[in-house]
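Below: one structure, written as structure tokens.
Missing here is one protein chain; the remaining ones are kept as they sit in the complex.
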Amino acid sequence: EAKYRIAFVPKLIGIPYFNAMEEGGKKAAQDLDVEFIYTGPVTADVAKQIEIIDNLITQGVDAIAVAPNDPAAITPVLKKAKEKGILVMTSDTDGAQDVRDLFVNQALQNEIGYTVMDELAKAMNYEGEFAIVSCGPTAWNLNIWIAYELERLAQYPKMKLVTIRYAEEDVQMAINVMLDLINAFPNLKGVIGQCSTSAPGVAEAIEQAGKSGQIVATGLSVPSMMAKYVKSGTVKSFVLWNPIDLGYLTVWAAKYLLDGNQFEDGKEYEVPGIETKPKYIAKDKMLVLGPPKVFDASNIDQYMFF
Amino acid sequence: MKRVLDYIVENRVLFLLVLFVALFVVFAVSVPGFFTFYNLTNMTQYGVELGLLALAEMLVILSGGGGIDLSVGSMLTIVAMIIGVLIGRVGLNPSLSILLGLFAGAGMGYLNGVLVSYTGILPFIVTLASLYIYKSLALIIAVDPRFGPNPMPVSNFPESFYFVGQYRIAGIPFQVLCIFIPVILLLWLLLEKSIFGRYLYGVGSNEKAALFSGINVCRVRVTVYTLSGILSALSGWIITSRIASARPDIGTGYELQAITIAVLGGVSIKGGEGSIGGVVLGIAIITLLYNGMQLAGIHQIWQLGSLGVVLVGSVLLNQVLLARRKI
Amino acid sequence: MTNTGFRKVLRRREFTVLGLIVLLVVLFSLTTERFMSVSNLSNLLLQLAGTAISAIGMTMVIITGGIDVSVGSTLGMASVVAGKLLVGGYSPFLVLLSALGTGLVIGLFNGTLIAFGNVPPIIVTLGMMSILRSLMYQLLGGRWISGIPPAIRVIGLGKWLGVPISMWITVVLIAFFTYFLSSRPLGRAIYAVGNNPEAARVSGIDLRRTTLFVYAVLGALAGFAGLVYVARTGIVQTNTGSGFELEVIAAVVLGGTSILGGRGTIIGSLLGAFLVGIIKNGMVLLNVPALSEGLVVGVLIILSVMIDVIRARGERS
Partner (left out) sequence: MEYILECRKIFKSFGGVQALRGVDFTLRSGEVHALVGENGAGKSTLIKIISGALLPDRGDIFYMGQPVRIDSPRKAQEIGISTVYQEPLVYSELSVLENIFLGREIRTPWGNIDWKREEEQARSLFASLGLPHHFLREPMGELSVGLQQLVLIAKALVYEAKVIIFDEPTAILTEHETERLFTIIRKLRDQGVGIIYISHRLEEIFRIADRVTVMRDGEVRGEFPITAVDRAKIVELMAGKLLVEEIARRGVKGDHPLLSVQGLTRRPRFFDISFDLFPGEILGFFGLVGSGRTDVAQTIFGLFRPESGKVFFDGREVSFGSPEEAMQAGIAYLPEDRKVQGLFPIQSVAYNISVTVLRELVRRLGIVDVRKERDIAEKHIRELNIKTPNLKTRVYSLSGGNQQKVVLAKWLSVTPKLLILDEPTRGIDVASKSEIHNLIAHLADQGLAVMMISSELPEILKMSDRVVVMHEGRITGVFEGPEKTAENIIRAATGERMAVAGGVGV
């Protein structure tokens, strides 16, 4: 019998985060003896993503896991996949619940937003002005996280958000924006780099402006990019999860379901290749990798590989 | 035989046709799943949105005087957002919303056209500015207070709204059969048979001479920019219906691709030269390439590169053959 | 003579842009306290260096009636090469040469296809853009380069007499190429080719050589801008430089270079770059909501050219 063909379509290819997921997926494919297809658009473009998925359907793969750029937009094509008998999953970002069979979630969205806010508050000593530097103004999950961050902000009455700026997926632009912000808001105490390019960008800008120690940065990014700033103290801590594990889990779960198994509600699974114990939540048809992970000087050296 | 070859080389449309057939045969023979009724009809839907923009670009470039419309992508986006917000957030009747969206597109194109023809500002600058403006407006109207100050896509459409983008007639996507093909036919009539088309080519090839011949140069230009707005709006409507989501970033970067397809199709960037057949083949070739390479499992990264190679290579081949023949 | 000469200067596009810049500077200095600060101005210069350097070459390309939409990816490719070599511990001088060399080779390639293959510039450079992006992904394998040694970063961050070194380099380049365009035969030939290629051909100007030259220069300058980029950010991403092309072209066109060819100056392009830069900078300082940034930029662009139109009207009547 032929091997299962399991495809994963990231939001875009060529960034460290999804590379790490690819790596995990590949590892799982080797361990579980399935074929792993990794293909996605070169920019975070949902229309292109749909086209790619449609062509995967034409190719007749067994399972498609996708990190949608726009959950609603991806629904029709996922529906089509399901009608063709393909196992449909989402991973990293969810789609419409009724079309996908499973969502492999890195962490709950509200928890991510809350954690980032908490880390910032801690670093800023719970008071002062801060800014958010996000990437694309239209990135769905970044915006959701920002919304949860703002929800959490209510718990810190002495902190004040002065502005939200966007810097695309470009480190240089994040540096430029941050340098301007430092000038525009002399009382700035902290900043959230909302995505993997803006977090190192804002940290770099703080150091270039000689404001390390006065302004703290935090956000969501990968350890290999952030280590330098954690070591210099510009970044006290930042938030993420292990994307390699997430990639691994995605392929593992696909194989598990293709083999005809069912997940049980509330059960924590022992997955051989990863360090956490993922838990299944039946009402959301969701497999959660674990709580969001906070990286700081104490643990960052262990995670330099992504 | 030599005469036939000469003819093909000299005539860009024929050359593209040959290229198209060649690519088609290669894919049909070597890529499993390509040469099926399902795939051949299915893939056509992916050419529609960009195709409409390429046609818009063709009209504008034909009108000469540095004619170009960098704002097509932004107009697409803002129309998508207008339709989306009207239906999804305001709760307006879908047909009315679509109509309003199309009107907005026409209006924005008209504005471009007026600025271009009555002030003498180069189209490049006018449409660059409107690229920024329309894009920014799209973001602003996309802001959903429920998610803080962030622009969010709209996706709660009634089922009927998906008719254009997701339904099929005899296996052929609705938007191809009922919008794209009719638009092509109409534009063909307009360019090849109508007095407006004649005037357009005249304005594009020598604006001064057109003026001296009693052609109303400004009216012709305003018309093409308005048409460009309408075509972009159609495209915005279709894409929203197809992907079931109105996104404030959907048309980003489309302008360059649209211009490229028009130029690939033989439209001279200097204006006054080019035909609809060439542009349609340009669209067909690009659509075919994407589909074929993806089905062949070629990595996205290589796809990007090979697209560049095919683009430059095909035109280069044409030019080299042309030059060789002349000696 | 001097009177009409002076009037001619006033009538130029460059003057309008300069006037607008002065206006904005006054406006921003009055409305924000931080605009005139040393750190803000020096930021502004730092941010503009890359655009200004590439705009020099782009001006020449556009004057010949061409266009290069691959500058962004040329910059990206050069920064990948520079980044890899820097991390590999090669000497800064060698890195400088290879960044320039990478850009030059790309420019020569573009130029050859355009000049000798007769392929329209938009097709060649758009194709080149996809090819380069593809190569960048391959070279980086999706991993970003970081850990650039501090030695090279002085190009991007260092200052001399309070002004960023990158800006000094830009000034020198602009001075040289302005002289080149106005006083060297090859410089004038660039205008001739853009203005009337057939006339240029029969007056004995080598069209192909001239075309090749401008694309090569633009390539090399974009390569250098790539090095400045690496030196400044310390990180190279796979999408480094995407969208940069539009920024550069916008600066050039705003500065009065005609997209139809035959007309334009490098000073104008520099001013164009400053205009956009100052607008963006001012909007952060004034805390204009980020989403309406494009709206303001677009409206100001239209206004800035409208001034020219209205002045031309006034002069005629």
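In this document, chain identifiers A, B and C correspond to the written order of the chains, with residue numbering beginning at 1 in each.
FYI, contacts are C-beta pairs under 8 Å (C-beta built on N, C-alpha and C of every residue); 3 or more make two chains touch, one makes a residue touch a chain.
Since the structure is predicted, the reported quantities are computational estimates derived from the model, not experimental observations.
Considering the entire complex, the omitted chain makes contact with B, C. When the full complex is taken into account, the listed residue touching the unshown chain is B:Y201, out of B:Y134, B:Y201, B:Y225 or B:Y254.
In the complete complex, the residue from C:A200, C:V253 or C:I278 that touches the missing chain is C:A200. Considering the complete assembly, chain C touches the hidden chain via residues 183-185, 188-189, 191-192, 195-196, 198-206, 262-263.
Taking the whole complex into account, chain B touches the unshown chain at residues 189, 193-196, 198-199, 201-202, 205-206, 208-216, 268, 272-273.
We adopt the following convention: only the chains that are shown with their structure count from here on.
Viewed as a network of touching protein chains, the structure reduces to a complete graph with every chain in contact with every other.
Centres computed as Cα averages put chain B at a distance of 29 Å from chain C.
The geometric centre of chain A is 34 Å away from that of chain B, both derived from CA atoms.
Looking at chain B, one finds that residues 139, 149, 151, 301, 304 touch two or more other chains.
Of all residues in chain C, those touching 2 or more other chains are 133, 137, 291, listed in ascending order.
Across the complex, chain A is touched by residues 33, 38-39, 42, 46, 49, 139, 142, 147-153, 155, 162, 166, 239, 242-245, 247-250, 252-253, 290-291, 294-295, 297, 299-301, 304 of chain B.
Listed in rising order, the residues of chain A touching chain C in the complex are 13-16, 18-19, 22, 42-43, 137, 162-166, 168-172, 175-177, 179-184, 186, 197, 200-201, 204, 208-209, 224-225, 228. Chain C meets chain A in the complex at residues 32, 34, 37, 39-40, 43, 46-47, 133, 137, 140-144, 146-147, 157, 229, 232-235, 237-240, 242-243, 280-281, 284-285, 287, 290-291.
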